[in-house]
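Left out: one protein chain. Kept in place: all the others.
Each chain gets a letter, A and B, in the order it is written, and its residues are counted from 1.
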Amino acid sequence: MMSFTRIPRKTWSNWLGVAPFLAFCLAFEIVPVLLLLSGSFSDKQGAFSLGNYAKISAPIYVRSFWNSIQISAITAILGAILGLLIGYAIFRLPSPRVREALIALSDVTTNFAGAPLAFAFIVILGSNGVVTLAFEKYFALKLYPAFSIYSYSGLVLAYLYFQLPLMILLIIPAFAGLRREWWESAHNLGANTFQYWRRIALPILTPSLIAGIVLLFANAFGAYATAWTLGGSNITLATIQIAFTITGEVLHDPGAGDALAVVSLLIMGVCIAIYQFANSRARRWAR
Amino acid sequence: MAYLELQNVSKLFGAVAAVKDFNLAVEKGAFVSLLGPSGCGKTTTLRMIAGFEMPDAGALTLDGMDITSVPPNKRGTGMVFQAYALFPNMNVRDNVAFGLEVTGHPKQEIDERVREMLALVRLDDTAKRFPHQLSGGQQQRIALARALAIRPRVLLLDEPLSALDAVVRVALRGEIRRIQLELGITTVYVTHDQEEALSISDRVVVMNQGLIEQTGSPEEIYRQPQTRFVAAFIGTANQLNGVVVDRTQVRFGEILLRAPVPSGLNESSKAVVLVRPESIAIHAAAPTDAHNVLEGTIQTITFLGPITRVGVDVGGTRVVADMAASNRAAFTHTQHVWLSFPPDACQVMANQ
Partner (left out) sequence: MKQRPLVLQSLLVALFVAYMILPIIATYIFSIATKWDITLMPEGYTLEWYQTAFDHPYFSITLTNSFIVSIAAVLVGLLFIVPTTYWVHTRVPSAKPLLDLLMILPFGIPAVVLALALIRVYAFPPFARSPFLLISACVIFSMPFMYRPVSNSLMAIDVHTLTESALSLGANTLQILLRVIAPNILPGILSGSLLVFATVFAEFTLANLITGASFKTFPILLVEFTRRDGRIAAALSVISFTVAWLASIAILWGSGRGRKPTEEALGAR
């Protein structure tokens, strides 16, 4: 950009144009989060205290975090591996129209999280769901009670529904970034398909893969509506515990809620930071 | 039998014939360029030699062996692509070593070879750098080193310089030729830049629409174009349309031009007389002792550095002539001038 060719700007007054939006963000995003942070370090009288963090070391909270981390990690890794394979299958489809249609499908379905999705899974995999019945009828396989859509495994299945298409959307551009010349050079220099994937394609895809995994992790960690609709209080997740402190259904301890929220923010922040870093690595290669 | 041979090779893409009945023989150690306009099938030909495309008909032999169905990773051809073909996740050393590593050479030999190759392309000190830390020209030199590291039997280059700027392009093409001569490696070079092809090749193959128009040394291609296409594509040539009078004369409008008429052309058949601008002299007054004199009015005077190119309207036909830049002052726009050229500077061919 050749900014010297332009009239020097009155930068100061131009910043005023951004002010209303900044004020809005301060009022409804930054300040509330900062107050949450300071609240988590205060006792009821407003003095500095680590009491809230001591409270959330109670087994129920530790377990809910552990559950959240587990389910996020499982669905992120499963989603990433399956997304990688299916994404590649879609990317290599001979027909561009089918490929476009599948990308569009992924795009729509990844936004189908929440209550309606959870209910749709109850319809197919509930104790009287179509798929449950079909398994019983055609494979003589009783899914229940070993499996239940209201349980942990059911939650994994429902989360994968929005994780998988998200990974596909993230990884297809990365496949498109693999230049044909790299495969041809490698092949020309004597490498076989396996050597090409191991030494060139996978290392180049790794940053995108990592970016995908952490984004999926964060996506699952912050989710609430799906788990709430499916499991209610059966499955205890970090987000569900935070919501409880608001709705006061189980216990009402604002301080603990603040501390839970701050720990969640910390985990999300780490994810976003890794995501940004991995993404910038991926972009540096994709010139 | 030549070292590398393509016999009646054809390649179709759907209904498009990218390469038609292609015959080429390359001697061991020779530098051959494929030259032609965009889409004429140069890349396709090169990729068939490398094994990335299967010919629909014909055969390829290398060193006496039929390689038509040998897969690319077993052919022993080293290929350099137009741009960006270095592996971005590996540093220069690993890029150059790649071909040797995947074929299981011992580490010590690989290190030795990498050093040798980097010295050859004069980039000894870049071994630890990554491709994105190199300039375009450096990247292409590393790509060359990488292709040569596997001691290929044939080196294939597909417009390796076209993504670079003019100065680097000229320097690097000299470098490529130096290395090629040093190693004595058989090379097929694809380009659409005629100057590039003429300046570094032993032989040039001019292609058009999947067919070979002419094969020959750079001098032959330039001085004796065999087809109108070659004449028009290589350099600038004036094309004077006329009718054959006898074995030494062609009628151009009212004027009889002296020119050697090849035996294939009969009397009163249509012909075209080709004359390069540098063979034409310009006179301010009618010359008395010259052959082939044309009369006309100056339309354009273009300064081209060492020479000045003058465009003259000769009875409706535009003829361009070159003169030393120092003579420029003698002529002005719309001036009436005379052009002359010797009969042996003319080439006559049929006008279909």
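Just so we're on the same page, contacts are C-beta pairs under 8 Å (C-beta built on N, C-alpha and C of every residue); 3 or more make two chains touch, one makes a residue touch a chain.
As the structure is a prediction and not an experimental result, all values here were calculated from the model.
Undergrad: List the displayed chains that the omitted chain touches in the full complex.
TA: The chain that is not shown is in contact with A.
Undergrad: If the hidden chain were put back, which of A:Ile56, A:Leu117, A:Leu155 or A:Ile235 would touch it?
TA: Counting the whole complex, the residue in contact with the absent chain is A:Leu117.
Undergrad: Return the single residue from A:Leu164, A:Leu189, A:Leu209 or A:Ile235 that touches the missing chain.
TA: Final answer for the missing-chain contact: A:Leu164.
Undergrad: For the chain that got dropped from the picture, name the residues of chain A it touches.
TA: 1, 6, 9, 11, 14-15, 17-18, 20-22, 24-25, 27-29, 31-33, 35-36, 39, 85-86, 88-90, 92-93, 100, 102-124, 128-131, 133-134, 137, 160-161, 164-166, 169-170, 173, 180, 183, 193, 215, 218, 221-225, 228-229, 232, 239, 242-243, 245-247, 254, 257-258, 261, 264-265, 268-269, 271-272, 275-276, 279
To be clear about the criterion, only the chains that are shown with their structure count from here on.
Undergrad: Distance-wise, how many Å sit between the C-alpha centres of chain A and chain B, to the nearest whole number?
TA: 55
Undergrad: Under the stated contact criterion, what part of chain B meets chain A in this complex?
TA: 50, 52, 72-75, 77-79, 81, 84-90, 98-99, 102-103, 132, 143, 146-147, 150
Undergrad: Going by the contact rule set out above, which residues of chain A touch chain B in the complex?
TA: Chain A residues touching chain B: 179, 181-182, 184-192, 195, 199-200, 203-204, 284-285, 287.
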